[in-house]
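First up is the structure itself, then whatever we jot down about it.
The complex is shown incomplete by one protein chain, all other protein chains being positioned as in the whole.
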Amino acid sequence: MTDAIVERPIVPTEHRPDRAAHEVGHKVAPLLLTEQSHFCPGCGEPIAARTILENLVELGVAGQSVAVLGIGCYTAMASSFDIDTVQALHGRAPSVATGVKRMKPDSIVFTLQGDGDMVNEGLQEVLHTAARGESVTAILLNNGVFGETGGHMTATSVLGQRTKNTIDGRDAEYHGYPIRIADLIAQLDGVAYVARGSVHSPGAIAKTKKMVHKALQMQVERKGFSFVEILTMCPTGWFIPTIEGPQYMDDTLGQVHTMGELEVRG
Amino acid sequence: MTRRLMEGSEAIVEAAIAAGCRFFTGYPMTPFTEVLEHFSKRLPEVGGVCINAESELEAIGMTWGAAATGARAATGSVGQGLSLMQESIAEMALARVPIVVFNMSRGQSDYFQATRGGGHGDYRTIVLAPMDVSEAVELTQLAFHLADRWRNPVLVYGDFLIAHTSEAIDVQPIDFGPLPDKDWGIDGSTSGTGRSRMITSIGIGKAHSPTSGIIGHFEGIAPHLAAMQAAEARVETGFVDDADHIVVAFGTAGKFVRYVVGKMRADGVRVGYVRPITLWPFPEDAVARASEGKRAVMVFENSAGQLIDDVKISVLGRAPVIPIGGISTDASGFGVGDMYDAEVIRGRIEAVLAGQEVTS
Partner (left out) sequence: MKVLTRGTVTVDVEQCKGCDMCIPACPPGVLSMSREVNGRGYRFPILHPGCTGCQACQQICPDWVFEVFRYEEPIELEVPES
């Protein structure tokens, strides 16, 4: 906890300003049915969700959007998103999204999955959906652990990462190596856009939001499969104080799952 | 009435299309492959979609998505391929997603998988078992109707014989009556309206209309299954009332038994048959009534003995239940073997009538 209380004057923040001012941005992300969110303190997933929801509104496709959610902490968003939603089984979201989009070609379909859902359980699904060039956008929330079960190793956990079932740190000989899913997907011809961003700082969030914008734009322009991997913080699953989440993410996941745009079809 | 000679696989596809099926996906596997072939040719011609699935896991996932939009969607395989789909089929029953699944089985040893389900939890799927190509055309269309009526997966249990027997068929759409509007179909149109919708198997609704949650959702499944069971059992019986013995058999095996019993009746032998058309709900009452006062109830199935369980449950001691089927396949293991022979079947029935031991 940053307890260095600086004896600086406090500006009241209960009420809106009494002098001439205009609001910028929104307190709550758009397209939400409730402000309540039951994520752990310091969780990166709602931050990532905001970048998606804001893009759907800004692209003017909110009224035709369909969310297909995998199984993980973010599954709770299924009930709070004011978006037509199909809840998929663990790992199957890209296939479900394919079926939705093939039947409703004018909808804007995106999946929301975690690293356990996509890179463990549903690796086959996302690769084949990408190879088929399905006009859907897959969004991966990668925090390098199974958050919902309390912090266990996934296929993207980095070497040395401590989890409930790699208590002394992930060891290559024993636990194998992490999969860089965005790099795998970027190899496939059916892909129009692949990028990897994160939400560990305002700057990174702004970049991620642009990536999600481009990915959804590719879908709007029917250029093929689009994919954005978003590194998110999971202090609970990393067993660290919430304040250390952003730096820990940058020092571990960020070093292996390097950020940037990997494929941008012309 | 313009009939055309076509193999069963093609007739099934024409029937599905006549019923409004506009999405299919599958992975090749004998003897299911031709169903996929015909769909992949015909669906694009009628504005539908047929995807060559990279595996049965993708297939059942894509079918889920297509059906979630309200489209009539189907998939299929053989028992082995359906094993890979069980998790999704079970969850789709809980998510109330209507799909049709074709099992072009290698014999009848997928009976348990079809009727008990290989998935998890309390769920059932209606299972329709045609005995030949013309009945397959009717039951395929009925399958889409029942799937929508109950918002539940429905299986069509075919086999090698049905897939590859050719018949002169005139496939016409069948009207099974009105169905409620599919206002639940997901298409994005209520996104951002405060009334967005959700298809989920875990029973947690949208925040704007909280459901009874997981507990209420699972509790709601039991009456749904009971209602399906009470409403949808279908059976065909023949010569049962004055028979001393009856034979229970389904599907293509049922057609052989039906023929053999007819021949024996012509020779004055008092034998009857019961042919379940729905494997689930199993026609327990019909089998129970038919077994009243009989010297024996025979079960003829192409497996090591699965249908016989349901027969025993229905007969409940009213008469001895005697298996006269067995495993019978050809050298490729794909089809049906030499047991599907009227004389062989007649011989086994006569052995029981004469009190002899039946060796399958």
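General remarks:
We call the chains A and B, going by the order they appear; numbering starts again at 1 in every chain.
The definition used in the following text is that a contact is a pair of C-beta atoms (placed from the backbone, for glycine too) under 8 Å apart; a residue touches a chain by one contact, two chains touch by 3 or more.
Everything numeric in this text was worked out from a predicted model, so none of it was measured.
In terms of the touch definition stated at the top, the absent chain reaches A within the entire complex.
Check A:Leu31, A:Ile47 or A:Ile108 against the missing chain and you find that the one touching it is A:Ile47. Mapped onto chain A, the interface with the missing chain covers residues 1-17, 19-29, 35, 37, 39-47, 50, 199, 201-202, 205-206, 233, 235, 241-243, 245-246.
To be clear about the criterion, only the chains that are shown with their structure count from here on.
In this assembly, the C-alpha centroid of chain A lies 41 Å from the C-alpha centroid of chain B. Chain B meets chain A in the complex at residues 22-23, 25, 49, 51, 54-55, 57-69, 71, 73, 87-88, 91, 95, 186-194, 196-202, 204-208, 210. Across the complex, chain A meets chain B through its residues 31, 33-34, 57, 62-66, 68, 75, 78-89, 92, 94-104, 107-109, 124-125, 128-129, 132.
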